[in-house]
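All protein chains of the complex are present and in place, except for one that has been dropped.
== chain A ==
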Amino acid sequence: MAAPYTHVGHSVQRNGRFLLRHLQAHRTFGWTSAVRQQAAEPKKEQEIIIPKKKTWSKVAVLEALASTVNRDPTAYPYQFQDDPYLSPRNNMEFKLFSLSQESGRAAAKYFVNNHPKFFTKDFAEPHIPCLMPETVTLCLEEVSEEALKERIQLRKVTAAVDMFDQLQQTGTAVSMKTIHNLLDLICLYCDKEPFPEEEPQTEETEQKRRTGQVHRASNYLKLTWKENNNAERIFNTLPERDTRCYSALIRGMVKHGAHAKAFSLYTDLLNNRMTADVHIFNALILAAPDVREVHMEKWDLITELLKQMNEQKIRPNLQTFNNVLKALRRSGLYVRTQAVQVLNEMKAVGIAPSLASYEHILAMFYKPGSSAQNNTVMLQEVISELQGTSFTCRDPHDSMFFLTAMRICFDYKDLELGYRVHSLLEVGENWRLLGDNYHQGIYYGRFFHLLCTMEHLEEVLKWYRLLVPSRYYLNHQSLRTLLQALDTESRLDLLPTIWKDMKTMALDNNSDLLDELLRLMTREEHSAEVQDSFADCVLDINKAFDSKPNLEWSTSGLTDATTLLLRASRTQKAWEMLQLFKSKNRVPCEVLLNSFLTACHAEANKQRAVELVQLSAAFYLPSTARLAQRVQAEFDLTEEQRDLLSELGTSGEPETDVRESSPL
């Protein structure tokens, strides 16, 4: 592949000076902009060095192509762009589908690894190692260091410990490196198997399953460091222990909750006049708040540790400072003022603070719920400092930064700052630092809430179209906020479009939300087209209520629905809706019946008016008499109708009835 490019390079180099001379002579515009830019360099450079060859990375072509593709707000996430039926419409579906994709991959991997005899033929040239079966079962059975190394590499904790014990018994020497790895393995997994094998189906397992999943629950419990477990035992049997062994033990103890033991082991290390390493100190700093009760003592312990670190000439790394900040979070108010000093220390040592450091500080000073700070100045400073930077994840806690920042913006209702935080998120690949879909949902939920409460409706709708549903799925809470925003700005004519989105996102399964929607639609009278669209909406909602068995109409909902249909002059449908009152055991109010009567009058439908009074009488409403009078007065009735009405009018006495509903 080098051949054609070198040829070009040569020719350009040969012609380079020639071109330049021409450029200076003619100053035509026929040259490409690149050449012009190169030639336009300051005149003090007489020659322009054109490289003979430029090497590109393996993925340069693909990266260039990928940079042409922006995020499409109307498309589903890439991993679901296969089958429209399997595109997730809400959070639950997203989780389900992505989990099923992953489980498919895991199943395939499991099958390939556990049945390698079906995958012996290697078609690929050059060989692709990651598509071939990995060895997951042990091959070496004899007692040797190789077998021990194999067990460590396959992360089989108990097997490795057994093999080590056997090696000790036979007296074989094991290299220090392997011992280090063994201790690392045991301490990492707290002496338990990380990937427990499936037990073969025997009678005992069947019985265990019947008596309840006791043995499975233990997998989910937090691992605790047991007294004198294998790690400690092996550690104590070692003839010589170096820093790395201590390091493994201390880190394991801190990770699994044995904080006091970690400190005692550290004093042991100091007594043996050995120097610790940076990982030991990181772990101890993390454990410091757990071994002291009083806040000041915690801080003293941390400073003590840092001093010892300095004495032992160990350079701190980013994790050290982040752990200090994390420990400070759990301390009292006074010590938090030390936090800013920690940042200065970091800068003095030359370690750039990561997002996690800022997150710890912000969380300390902006505790949720309290109003310790009365403005967002600190966050503004942080954002100004970080503006335009592209981040990589240097600490697993980095992903909480944007969530905390947006929470602060929302708590203080600072829209401008919210925009700035979001623009920081949009820089480069920073959006990846939001983490998984759950955290992403939290972040965008807060952002959306902030927008709905503080921003004009046009902007809100613009962001709505941008974010939903490509990046964020609405939930009930955010939908309510959106409806409130629409209400505030009196743009209730947009409600039918919102309803359509609600249906797509499967948010139409909450009767409260639907009632809210209907109430908003009924609140005012609108123009004819809007009323028409509302009426269509109502019919849709009716269908939704019919199709979902767990949704129940409420009285207000039914009333609103009927009113809307009346306003759109769909009297027939309204009549059917009125029948629903009876079937759903709800009682219509007088206002509704009166308005219905008005509508009947407008249509000059005498029969219906009479039926209406009958309906009212069936409910034993006190308003029956008044209705009857109205009908008699306004309508031109036949004799029998008059008789009927007078009968109803007198029989409908104002008696208190159990079924009468309270005024709505």
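Assume contacts are C-beta pairs under 8 Å (C-beta built on N, C-alpha and C of every residue); 3 or more make two chains touch, one makes a residue touch a chain; residues count from 1.
In the analysis below, contacts and distances are computed from a predicted model.
Q: Between "Transcription initiation factor IIA subunit 2", "Actin family protein", "Presenilin-2" or "Small ribosomal subunit protein mS31", which matches the UniProt record of the unshown chain?
A: "Small ribosomal subunit protein mS31"
Q: Kindly state which of the options A:Glu359, A:Asp395, A:Asp414 or A:Asp508 is in contact with the chain not pictured.
A: Answering carefully, the residue with contact to the hidden chain is A:Asp395.
Q: Considering the whole complex, which of A:Ile49, A:Ala66 or A:Val377 touches the chain not shown?
A: The missing chain is touched by A:Ala66.
Q: Using the document's definition of touch, tell me which of A:Ile49, A:Cys130, A:Ala348 or A:Ala633 contacts the absent chain.
A: A:Cys130
Q: So which of A:Asn114, A:Thr137 or A:Gln153 would be touching the chain we can't see?
A: A:Gln153
Q: Residues of chain A in contact with the chain that isn't shown?
A: Where chain A meets the chain not shown: residues 1, 58-59, 61-63, 65-66, 69, 71, 77-79, 120-132, 134-135, 149-150, 152-153, 177, 181, 184-185, 188, 247, 251, 278-279, 282-283, 317-319, 393-399, 431-436, 440.
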